[in-house]
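Missing here is one protein chain; the remaining ones are kept as they sit in the complex.
Letters A and B mark the chains in the order given here, with residues in each chain numbered from 1 onward.
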Amino acid sequence: MANSVTITIDGKQISAAEGDKLLWVALENGIYIPHLCGIKEKEKPDASCRLCFVEVEGMANPVTSCTLPVTDGMVVKTRTERVDRLIATGFELLLTNHRLGCAKCAKNGSCQLQKIAKERGLKLRLTRLRSVLKEMQTDDSLGSVAFDPSRCVLCGQCVWADRKENKGNIGFIRRGISRKVSTFGEVPLAESGCTRCGKCVEVCPVGALVKNS
Amino acid sequence: MSVLGTDTQKTYQELKDQAVQAVEGLNTKSYVLVGTATCGRAAGALNVLETFRSEIGKHNVDAEIIEVGCMGHCYAEPMVIVYKPGFPKICYGSVDEGIATRLVTDFLVNDDPCFDFAMAALEPNDFFPTFEDFPRGVYEQKVVLSDCGLIAPDDIEQYIARDGYGGLAKALSKEPERVITEVKDSNLRGRGGAGFPTGVKWEICRNAEGDTKYVICNADEGDPGAFIDRALLESNPHQLIEGLAIAAYAIGASQGYIYVRAEYPLAIERLKTAIGQAREKGIIGNSVMGSNFSFDIKIFQGSGAFVCGEETALIASIEGNAGIPNHRPPFPAVSGLHGKPTIINNVKTLSYITHIIRNGAEWFKSIGTPGTPGTAVFALAGKVVGTGLVEVPMGTTIRTLIYDVADGIKNEKNFKAVQIGGPSGGCLPESSLDLPIDFDSLQQAGAMMGSGGLVVLDEEDCMVEIARFFLEFTQNESCGKCTFCRLGTKQMLDILTDITKGKGKLEDIDLLLELAVDIKAGSLCALGKTAPNPVLTTIRFFRDEYEAHITEGRCPALMCKELITYVIDEKKCSKLCDACIGSCPVEAVYTRSDMLKDIYLDKCVKCDNCLVTCLPLYQAVIKVSPPIEAGGNQNG
Partner (left out) sequence: MELMEGELEKITAEVEQVIKDQGTERERLIPILQGVQEKLGYLPKEAMKKVAEAVEVSEVEIYEIATFYNQFRLNPPGKHQIKVCMGTACHMTGGNIIMESFERRLDIKEGETTPDREFSLERVACVGCCALAPVVVVDENVEAKVRPTRVDGILLGFDMEKKAAEKEMQKAASEQKTQEEEG
């Protein structure tokens, strides 16, 4: 059993198990920090969405809270000028490659991007940056599930869920701006060995993997 | 331990005696050293090698032909060194088949050393100057390059005869901790980029918990513009193997890896041969030189991903995954390959190790600056006369490097900037020429030592275009995992591309600066964190060029294709010549009724052929910016 430590987040004293990652400690104590890629049980966090930045006393620069083990006496601020600026830019960058139009999205109302926008007062449209979105076809091959890669934020939740549940049918292919979630040989999901377990749909934080109504 | 040390020394002495004997045997007759590293080959070294073989055979000369690596004078490739008893060793540059034939018939058969073709002698003599008599030789101080191009990389005896593996033998007679202390005392800083103290890294790894530890040599030299590691691997692989073995002994590892990029096939081949020879001699394997230290090396071939130069991505790649970086900490020195403590050092860093162990930390510190002791190895490319590899003490100024060591700018053009450190580095202007080069001074100036690529740019190089080029490179090489690098560099690239096409807006410059700050702070790994550097430095020092593109639609360097037009100056064009017409791939160049030539602007694809082919006597094809609209200059 790990030692219990006391940390301060935004002035609130919280006790937590030493070594637990700050993101989860904060969330479990009702303090919201934006996040998309975080998976609590993952030993090595991806730290890829770059939205969970916080400032910690004694550290020169903002840090990702999903990778930061808590230590006794740690003093954390979730809202500072630098943190807000980083998160705002990271968020808008994600939107440059995300098909907007919430009204037509099945995830409208339960989308994590909407949540982040609401919590942090961010706009769900591009203000400074330009769209780099490419036209991509929705994969409706499964019938019951629709996969729209143009709404995907590459958080990796579905890939993790799929590998935990099945032998692994989806993954991150290519790299850089072309990186995307797809299957072996980029065949439609129905031909990928998909078991229709539905786990990927459960974990998708945005409208990329949704149940077809 | 001390007893083992004596054994090691004895084993080494035996190896060395054998080697010295073998090498002395070489000096009793003539030999020809041909530099056949990749750059030599590109310039035709293999044909030269073949000519020597056939001519020596034809004339029945008793001479050995030995393939060696690179002496660093790339501008003079192919290079050969000819030795004939009774003469000093002489080096010849820009050798072709004709010169090779003459060297055999005139020099080896008769006694005329063909001074007309000679560059320098290798040792002082009464006939011909040595390399030390030229400015390059005066300013250079070779440590890791000292044997490159002078010894056969595939002959371990030649390395041992020059005290090679003496550092390993000496290290094995000490406690590992004392080896680390020596390296720490030397204040050697990792030459891979950031300049982290090597000894400290080793100590962290030595002290990390675990029985299994690894050493990895990072030879994934991906910086487009650096070729130092390639030259070291192709010219003196044993120096690296020795450094790796010492590192392994110091931290307590028995398995080493060398991660080489696949674009370096010759380096891989020479490294494989060298490892095989070291194994045969008992220098690696079970019981290294008779000690109780066991060590072996595997070569891991990269598959073409620049990001694998990043430590955690390199480890992921060896483990059999896509080379995608992970968050640090944990640092590899604590938890690296297969979760075991691992040190990853660059080729250059490891190549220094044996010299530090052989000559001591104090010797190393006597070279260079207090903050960064030792030498700096640079790959000089671009618009300088003396391109190639140079090794100078840290603290040498950029001016000395460009104007003294490399003999100035090509074709009497004006210096504009120097790009140091590749995609992570920056462009420094004329006002930075007197900057003494070391890790800290470059960082302060906004550049980075990086992997030692130094590309000199002149008035014909566009600074917006070079920033765009590097962003395109990092954008292509981004692994795509994290938001800031994947999408942030894409934003910057799109903005820069617009500017080079004359479609930029003045606000774009501010947006570039804002994005640069956030990408540096927000990215997961060093690739993203340093990607904005080329943009930041070019805006800082060459903002006027950005503005000329944006407000005037003009590329001052006449480089950005969309902003230039090729025209023929009718005052310079000759009626007698039509070289340009033949060179045009799209029939855009034509002869007017008055026999002068002109270009149909709407057909021109700006391939540069006509400009290149137009005789130097005329130089009638010129570029103008801002561009002329098609139909605006049709005077024929």
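Here, a contact is a pair of C-beta atoms (placed from the backbone, for glycine too) under 8 Å apart; a residue touches a chain by one contact, two chains touch by 3 or more.
Treat the numbers as computed from the prediction; the structure is a model and nothing was measured.
The hidden chain makes contact, of the residues B:Gly222, B:Pro237 or B:Gly395, with B:Gly222.
Considering the full assembly, B:Phe469 is the residue among B:Phe134, B:Phe196, B:Tyr403 or B:Phe469 that touches the omitted chain.
Annotation: of B:Thr387, B:Thr400 or B:Ser523, B:Thr387 touches the absent chain (contact as defined above).
Of the candidate positions A:His35, A:Arg50, A:Lys107 or A:Arg175, contact with the unshown chain belongs to A:Arg175.
Only one residue in the set B:Leu33, B:Met79, B:Ile258 or B:Ala322 touches the chain that does not appear here, and it is B:Ala322. One chain of the complex is left out; on chain A, the residues touching it are 163, 167-175, 182-185, 192. Although one chain is not shown, part of chain B still touches it, namely residues 38-39, 41-43, 74-75, 77, 221-227, 230-231, 262-265, 300-306, 317-324, 379-383, 387-388, 419, 422, 453, 455, 457, 461, 466, 469-470, 473, 477, 479, 583, 585-586, 605-609, 612-613.
Here is the rule we use: only the chains that are shown with their structure count from here on.
Centroid to centroid, with C-alpha atoms defining each point, chain A and chain B lie 40 Å apart. Considering their complex, residues 44-51, 53, 61-62, 64, 67, 82, 85-86, 89-90, 93-94, 96-97, 128-130, 132, 154, 172, 174-179 of chain A touch chain B.
Listed in rising order, the residues of chain B touching chain A in the complex are 305, 322, 326-327, 475-484, 486-488, 490-491, 494, 511, 514-515, 518, 521-524.
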